[in-house]
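Note that this is a trimmed complex: some chains were dropped, and none of the rest were shifted.
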Amino acid sequence: MKLLTVTGLGSFPRRRQTLPGFSLSLGLTLLWTGLLVVLPLTALLLRPWQHGLSPMIHALHDARMYAALRVSFICAFLAVLIDLPIGLLLAWTLVRYRPPGHRAVDALIDLPFAIPTAVTGIALATLYGPGGWIGAPAGKLGLKLAFSPAGIVIALTFIGLPFIVRSVEPVLRSFPKDVEEAAFLLGASGWQRFCRILLPALAPPLLSGAGLAFARSIGEYGSVIFIAGNQPFHSEVAPLLIVMRLQEFNYDGATSIALILLVTALLCLIAVSHLRRSVSSGLVREDGA
Amino acid sequence: MSITLEAFTQYAPRSSRKLLDNIALTVEDRAFVALVGPSGAGKTTLLRAIAGLYSHSEGTLLIDGLPIHDRPVQDRGIGFVFQNYALFRHMTVARNIAFGLDVLPRARRPDRAAIQRRVTELLDLIQLPHLAKAYPDQLSGGQRQRVALARALATGPRLLLLDEPFGALDPLVRRDIRRWLRDLHDRMNLTTILVTHDHEEAMDVADTLVVMQEGRIVQAADASTLNGAPQTPFVMEFLGETLKFPGIVRAGQFVPDNTDIAPFPFEGPDGDATAFIRPHDVFLLPGAGQASVEKRPHFSNGLFRYQIVTAEAAFEMITPTDLSPQEMQNVRVDISRGKIFYPAAASEDPPKPA
Amino acid sequence: MTRQSSRITPVVLTLLSYTIIGLLIVLPVALILHEALRQGLHTALETLKDPEARSAIRLTACVTAIVTVINTAGGIAAAWTLTKYDFRGARLLVSLIELPISVSPVIAGLVWLLLFGRQGWWGNWLGHHGLHIAFAVPGIILAALFVTFPYVARTLMPYMEQQGRAAEEAAFLLGAGFWKTLIHVTLPDAGWALLSGILLTTARAMGEFGAVAVISGHIPGVTETMPLHIETLYNGYQSVAAFAMAALLVLVAMTTVLIRMFLERSFRKQHP
Amino acid sequence: ADYHLLNVSYDPTRELYSDINHAFPAFWSKTNSGDSVVVTSSHGGSGAQARSVLEGAPADIVTLGLAYDIDILAQNGLLATDWQKRLPHNSTPYTSTIVFLVRKGNPKNIHDWPDLIRDGIQVVTPNPKTSGGARWNYLAAWGWALHQPGGTEQSATAYLKALFAHVPVLDTGARGATNSFVQRGLGDVLIAWEDEALLASRDLGPDKFDIVVPPLTILAEPPVATVDRNVQEHGTEAVSRAYLDFLFSPEGQRIGARHYFRPVDPAIQAETAAVFPHTTTFDVASLGGWTRLQKAHFSDGGVFDQIYSH
C-alpha cells in the first residue's frame, strides 16, 4: 500500500485514473462494504446510546464484564503465546525439512479454520473432558483441562494455529537462501543464524499472524463455550456475556459490551501493527499483509 | 591463498546431474582470476564450491593445500560477496559489517571498541563513513555492493570470492568500482576470484580469465593469450563481436566461399574450415573487388563502423580511419588476421591457432 | 551448508511437530470420525438422510453458495480498486474491509438483529410488510456474509499488489476495456489466490456457528444450518447423527483444503 | 400441507414434542375434515427461545420452561397479558419437579439438598441466566433452604453460594448440562428436570445412573400459549389453539407421561402414578411469583450475580 501523502491537499486538479473502470469498481466496493460492514457496525456504534448514557455507564461499571474481558484477553494471549513457537516450529519443519507426509500435514493445518466451531467445541470438550482420550489420563495426573480456563486456552490454541503458520510460511519459504549462506560464511553457527538472521525477518509475519489469531480468539464463541465451564468471573468469556445479556433482553447492555469488546480488539490490533512496524525497522518493503 | 581443484565434479542436489564436470584449476596466491561464461555455464556453482557451500561433490578441492571442510568456517579466511549482496535487511550497515566479528566465540571476539574501530575503518575504506546507521534498503545498488564487500572483508579474509558483484550497476559506475576493487586486491594482498558475464570487464580487471561453458573450463589464460590464441570458436565468440567466414583449406591457403574475400596463406590440413575474425581486424583492399561499403551511424571511442556489402552477405567492420568515398567502392576484403577453426573443433578437439 | 552435527535436529524437530499436529489437530478430527462411525458407516449415512438433516445440508449449501458469490464479487472489486488505482482514503477502506476479522461472531449476528430484529431499527416495519430477515434465511445469509467478508479481498490484495499494473496497462493500450481486462488478464493470473480466497470463504461460511446461532432461532428444516443442526442433534442425544454430520463437514473442509493445496502446487509448478 | 405450525419450546422437551407433533395432525384432521397440518418445534434454552420469538422468530405456539419467559412476550405485545388464564391449570399441561441424577449406585451417597454441598461433590446445573430449567433448579434449592427451620433469605443465599461453588461448569441450557453429566462424565450429581432425569436414567443408561428424589422440591410448571400476533399473521389461530387443547386431552396427557412429564389431568395422573416417584413440593407462587423472583434473583445484579461477585 502506498502511503497517503498529505502534501498539497486539494491543491491540484482532479485526476482521472490511468486504467478504466475506476468509478464502477470503487462504486461496487463501496456498496459492498457499506451495506455489509459499515451499516451494521454503525448500528452497533449507535445502539448503546439509544437510551442515553446510562447503559454504557452501567456496562462500564460491571465487574463481571471486566472479568469476562480479562478471561477472554488473557486466554487469547496465552493461546497466542503457545501458538507462536508451535506455529514457527510447524512452518519451519514443513518448509525446511519437507519430511515424508509434509503435504498432508500442510493440508491439516488449515482444518481448525475450516471445521465449524461448534464441532470443534464438542470434539474438544469430549477429548479433554474427564472421560476423554486426553482428559482421562490428564485427570489421573491431577490436571483439569476441560471446563476451566485451561480449556479455553486449548480451544483458542486450536483456533489460532493456522493464522500463525500461514503468515510465517510464505516469508520463510521465500527467505533468500544466500542471506543465510552469507551468515554461514561469516562464521555464524546454526543457532546464531536462526536467532540473528531468520528470527528478525520472521518477526513481522509472526506478529501479524499473532495479531490475527488474537483478534479471532477474543471473539471466539462456538468452540469455547462447550469446553470453557462458563463460570462467571472465572471461565466466562466476553462473547458469552453478550449472549447472556441478550437472553436477559438487555440489548443496551449487550451492545455496550459488544462495542467495548470491538474497540478493545481494535486497540490490540493497532498496538500489534505498531509493534510490527517497530520490529521491522529497516525492512522498508513491508510484505503487504 | 592458493586453490587447487582436480577432477572436481559437482552434482545437483538430489540428482545425478553434473553441474560441474571434471574441473581442473589452480589459482595461485594473490592471483586475480575472473570466471566468465554464458548464463548457466556453472560460474556461480564453481564459486560456491570453492567457498565450501556444497558438500556432495567428487574430486579434490584444496585451499592452501587442505580440504576445505577440514577447517571450521571461521578459520578458512574466505570472504564471499553474493550476486545480489545478501545483506541483512534488519541490520544497519555498521551491524552488517560487524557481523562476522559479532558471531565469533567469546574467547576470540574482539571487544566492542575494537569491533567499532574495525567497522569505522572499513566504512572509510568503502568511502561510506556517513552511512553507518543506514539500512540496506536505503542504499543504492553501488553502495550496497560496497557494504557487502566491507562485510566480507571485516574478518580479514585472504581469499575474496565475488559473484557478479557489478550486475546491478550502471556502466559508468561499474568501471570506477572495478578499478577500486583491483586496487584493494593489490593493496591487501588478496587472492580474488570474480564471476562476471562481461568479458570486457574480466579483461580489464583480472590477470587470468577462466572461460566456462556447460560446467567445464574451456580455457584459462590471460587476456592476450585468449585473444591471440582462443582454444575454441566458443571462446573467440564469447570474448567479443566475431565475424564468421566459411571456406576451405587447400594447398597451404584458406579460400573463403565468399569470392569478395581474399584467400590468404594458412598452414594446416586440407579440408572445410571457418575463419573467425573480429570486426576491427578486417581490412579493405580498395579497387580489388566487387564489394561496396556504407558508413554506419556514429560509433564509440573515435572509431568508425562500416557495413560491407558483398554479393553473398553483408557484415560490419570497425576502423579508426574515416574512409574516403573512393575507398568505399569495389573493395575486396582482407581477413588474413582471422583464426581458422576446423569443424570438429567447434565441439571438442583442441584447435590449431591460425 | 548442513554439517553432520545438525543431522539429528531435523529428525527431532519433525517428530516434535508431528506429535503436536497429532495431538492438536488429528486427534479431534479422529474423535469426530470415530464417534460418527461408532455404529458403522451405514448408520452414519442413514442419519444424513433424515429430512431435517437434508434440509440443513440444503440450507447450508444454499447459504454458502450465495455468500461465496457475493463476497467473491465484492472481494474482487475491492482488491482491484485498492491495488490498481491510487486514491485518497484507500487505507481507511482497507481497514474497513479487514475489520470483520476482528469482530466476534456473536457480534456479527447481533449487529443484524439491531437492524432487522423486531426490536431493531427496521425489523418491525419490514415485518409489517411481510419481509422477514431475522430468524429467517436472509438473516443467516447476512450473518455469514459478515463473517466471511474479508477473505477473498485479503487473499487477492497482496497478490494483485505484487502483480503490479503493467499487464492491465498493456491490456488497456491494446484496447481492452475494464471487464475484458479484469476477466481475461487480471483474474486468470490471480487465479490461484482467488480460488484460495473463495475456498476460505466457502469453508468459513459452511462452518459458521456463533453468528448464525444468534440470528437463526434454531427452527429445524427452516433456519438450521449444518453446524446448528449438529448442536440440535447432539442435544437430542443423537450423538451418532451429530458426529456424522460433523464428519461430513470435516470431510468437506478437508476437501477444500486439499483442493487449495493442489491448486497451489500446480500454480507453483506453472510459475516457478 | 394446509397449515404449518412452529412450536418454540425449551430444551428437555425435544422427545416429547417430537411425539406430540406426530400425534396431533391425526387428531386435527379428524375434527377438521382432513385438513393437514405439519408442526415443527424448535428447542433451546428457554430464555434464548423467548428472545428469538421476541425478535421475530415466527412462532405460532410457545411452550417454554417458565411463565416469566412468556410474560416477556406478552409485555411486548405479542400476546395478551392474561394469556395464562386462557387454558386450564394456568396454561400448564404438564408439571415436573426438580430431582437429582447420580451415578449408578449413588457412590457419593447423595440424598438431599445438604449433601450437594459436601466437600468433594461436583454438581452440574446450567446457567440460570440462560436456562429455564436452571432457574427451577435454583429456585428449588432456594425454596428448600427457606423451608428449613430458621431459614431466611440470608441463609438461603448462603446455601446457594455454597451450592454454586460446587458447580464446575455452567452450561447454557438444560440439555447441555445433561450432556456434560451423561456424555462427558462430568460431576457427581446433576440437578435436572424430573423428566430429563427419568429419561436419562431409564432410557439412556439404566445401568449408569440412578435418580435421587429429594424429600422437598419445587413444583415446576412450564406453561404454553399461542402467540397472538403471529397466529393472526399466519392465519393459524384455530389450529394453534387446537394444538394446545390437544396437550390437555387424554392422548396428549398420556404422551406427556410417556416422556416423564407429570400429567395435570387427574385421571391420567392416577393411571400413570407408578412412573413418578413421590415427593413433597412447593410452587413458585409460594416463593413470591415469577415477576418478583426474576427481578430479585436473575436480573442484572440480582442474587445470582451476587453469589458470583467477589
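Labels A, B, C and D are assigned to the chains in the order they are written; within every chain, residues are numbered from 1.
By our rule, a residue touches a chain if its C-beta (ideal position, glycine included) is under 8 Å from a C-beta of that chain, and two chains touch if they have at least 3 such contacts.
Quick caveat, the model's predicted, so the values are computed rather than measured.
Enquirer: Hey, what stoichiometry does the whole file give for these chains?
Expert: A x1, B x2, C x1, D x1
Criterion: only the chains that are shown with their structure count from here on.
Enquirer: Can you tell me which chain lies farthest from chain C, using the average of the Cα atoms as each chain's centre?
Expert: B
Enquirer: Find the geometric centre of each of chain C and chain D from their Cα atoms only, then give the gap between the two centres in Å, rounded to an integer.
Expert: Once rounded, the distance between the two centres reads 37 Å.
Enquirer: From the mean C-alpha coordinate of chain B to that of chain D, what's the distance rounded to whole Å?
Expert: 90
Enquirer: Quick check on chain C: which residues sit in contact with 2+ other chains?
Expert: Within chain C, residues 1, 119-120, 234 contact more than one other chain.
Enquirer: Would you please write down the residue numbers of chain B that are in contact with two or more other chains?
Expert: 53
Enquirer: In the complex of these two chains, what residues of chain C are touching chain A?
Expert: It comes out as residues 1, 6, 9-10, 13-14, 16-18, 20-21, 23-29, 31-32, 35, 70, 73-74, 77-78, 80-82, 84-91, 93-94, 96-97, 99-107, 110-112, 114-115, 119-121, 142, 145-146, 149, 157-158, 161-162, 165, 168-169, 172, 177-179, 181-182, 200, 203-204, 206-210, 213-214, 226-228, 230-231, 234, 242, 246, 249-250, 253-254, 256-258, 260-261, 265.
Enquirer: Which of the residues in chain A come into contact with chain B in the complex?
Expert: Going through chain A, the ones touching chain B are 176, 178-179, 181-189, 192, 196-197, 200-201, 280-285.
Enquirer: Can you list the residues on chain D that touch chain A in the complex?
Expert: Listed in rising order, the residues of chain D that touch chain A are 45, 47-48, 51, 54, 72, 127, 129-130, 167-172, 180, 183-186, 298-300, 305, 308-310.
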